[in-house]
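Omission of a single protein chain aside, the complex is shown with its protein chains in their original locations.
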Amino acid sequence: MKKTIPFLAIEGRSSGYYMLLAILATFILASLGAFYYMEHHGHYVTGMSNQIVWGMPHVFAVFLIVAASGILNVASISSAFNKKAYKPLARLSALAAVALLAGGLMILVLDLGRPERLVIAMTYYNLKSIFAWNMLLYNGFFAIVIVYLWTMMQRNLGKYTRVAGTAAFLWRLALTTGTGSIFGFLVARQGYDAAIMAPMFVIMSFSFGLAIYILVLMASYNWTERPLGDAIFNRLKNLLGVFVAAVLYFVAVYHLTNLYEAQHHDFEMFILRDGGIYTQLFWLGQVLIGGVIPLIIFYTPALAKSRGLVGFGALLVILGGLAQVYGIIIGGQAFPMTIFPGKEVIETTFADGAIASYVPTLAETLLGLGGFAVALFLIAFCVKIMQFLPASLADKDVDPHYKAS
Amino acid sequence: MTQPVNNKETTTDIYRRQFLGKTAAAAGLALAPGMILTEVAHARSADQPASDKNRWGLLINTNKCGTGCTACVSACQTENGWGEINKSEPHSKASQKAVWIRKVKLKDKLTGHVQSLPLMCQHCEHPPCVDVCPTGASMKRKDGIVLVDKHICIGCRYCMMACPYKARSFIHEALENQKVHAPRGKGTVESCTMCVHRVDTDGTPACVEACNAEGHQAMYFGDLKDSNSAISVELRNNGGQQLRQDLALNTGVRYQGL
Partner (left out) sequence: MLSHKTIISTLLSVLLLLPVFAQAGDLMPVVPKAKAKANPDTLCIRDVKDMRKNHMKYILHKRDKTLREGVRTKQDSLAECISCHISKNDKGEYASFGDSKHFCSSCHNFAAVNIDCFDCHNDKPTAASKTGSTIK
């Protein structure tokens, strides 16, 4: 008989645990304060404008939503693809997916010009709008993942886990494609006018989601002093390496195709060479910090031995991911739209033909960080009240045949 | 190049309109050239809804548009209550203030030819703003005028991301003293309405009126579906271009001399 690892709620009575909750709660309160400040005065207190209409809140929100669908990947591998080794990891993965999505959506809603009209957003649907479709996708995602979690946690429902897991897997592919399409539909903006946008978002989601997952797993096992063996850890680390490399590959294809098309040439020069902050974010943030350095860490055996370094690598993937989303959202807007091909704008009262500047304020940044805090708070809270985490992920418990390499 | 605008109608429709149009044109043509700017045949009583028998459009002749002249912009501000002269958004930074119509000066990269033109919502037949709007607040009337229904706009600004002409503005602070016929307010998006309140009472948009009053006569307003309207005649005779024609939005605003 194969023995199964029991799931146990964490004790959650240490001062460290309460400290963590308190810190996260502080961030949440700060973001609610920022929300109140922005709504009370109006968006003039932010750096967003009629040139840069989506700013920092959207960077965080899109990042979290994309990561939410990606973090479910771990559960999908276990249920949809029936990989036994990932089974113990599935519950946390589904929980984190719901939590990250909640955090991301909270930011989006609190940034609306009229957040009190959320009911309208729920009752008036323009079915042609990809944005409206996304709202349906998000709500459906919550529902499906919660059902999926339920089948995992309720003993007698285990036989449905596979079905629910597969449904969740398909749904989240649709969800990320949908999120990517939000930009894909903006054909007039050069930075977004690419078919590769949607698959690129899917692979970005794998990478960002797994990076967050690894960090959450490391933190919860370290702080609760439960064993986390190399069998699981190295698997996840190697998988993240593959995803990070895949993102780099997609980014390269995206920019190379753009370079090939004459009408996107200017935009490429902007991102790759002349764009100031956007160029730096691309090369230093996205490529170096978010791609090359983590890959070196993950694949150099001497470095990859250190858990701390691998965790650091995962953190870099997250930072690089934020830089990437920032570049897509803000950079894509900062670059001027071509309204008059072949002409140069020499005078305008509305910054036509000019690169728009954007300086985020503290308020909108706090609002964005609040989304992260909400997600982490939900995870930290739920692992205490319910049984999400396996008591042990030591090698002998996960895979009796595992041999340390 | 202009796109055919009345290809979906029955022949009787066209016949009837041509007949009506001819009478109207006969009345109009008696005036001096440049004065046939008022549409006569489109009176509609207040209780009748706008209909798809009309498609309102603007034609802008960039050669006649005065460099440095901003009469259309000021007229729009006065009419609709936005902009500096109304001090309607004192807290907002320049890049955050509403702009319904703006003057743009262009220089051809090859020939060096300089021209100036007003730019506003192009009232697309296939408006991207309407397609993306999650709530249906961005909407197109049957007669082709694109509006924001601020009652259900949630201020997500997706329409602003989608508009190829940056024609829309978000209101970044609370407003007061709006014009009764042009409600606008914090947290919602707005853009040129083609002076819909005037159009509904058979009038001409304020910008066109101001341009004529300045003596430039660079703008025509009229019904693109009426082949005898001044705007259709002018388009037929001298052509007119859409901005970003490659996007195939079939804009209601056309330009000459680009």
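Going in written order, the chains are labelled A and B, and every chain counts its residues from 1.
In this section, a contact is a pair of C-beta atoms (placed from the backbone, for glycine too) under 8 Å apart; a residue touches a chain by one contact, two chains touch by 3 or more.
Please read all numbers here as calculations on a predicted model, not as lab measurements.
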item: Hidden partner chain, touching residue among B:64, B:197 or B:216; value: B:197
item: Per the touch definition above, residue among B:64, B:181 or B:216 touching the missing chain; value: B:181
item: Absent-chain interface as seen on subunit B, which is shown; value: 46-50, 79, 139, 141-143, 147, 149-151, 174-175, 177-181, 183-188, 196-204, 209
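Here is the rule we use: only the chains that are shown with their structure count from here on.
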item: Separation of mean Cα positions, subunit B and subunit A [Å, integer]; value: 41
item: Interface residues, subunit B side, partner subunit A - complex; value: 73, 89, 91-93, 95-99, 102-110, 114, 116, 119, 128, 130-137, 152-158, 160-166, 168-174, 186-189, 243-244, 247, 258
item: Residues on subunit A engaged by subunit B in the complex (per definition of touch); value: 41-44, 48-51, 53-54, 112-115, 117-118, 120-121, 124-126, 128-132, 135, 182, 185-189, 333, 337-352, 356
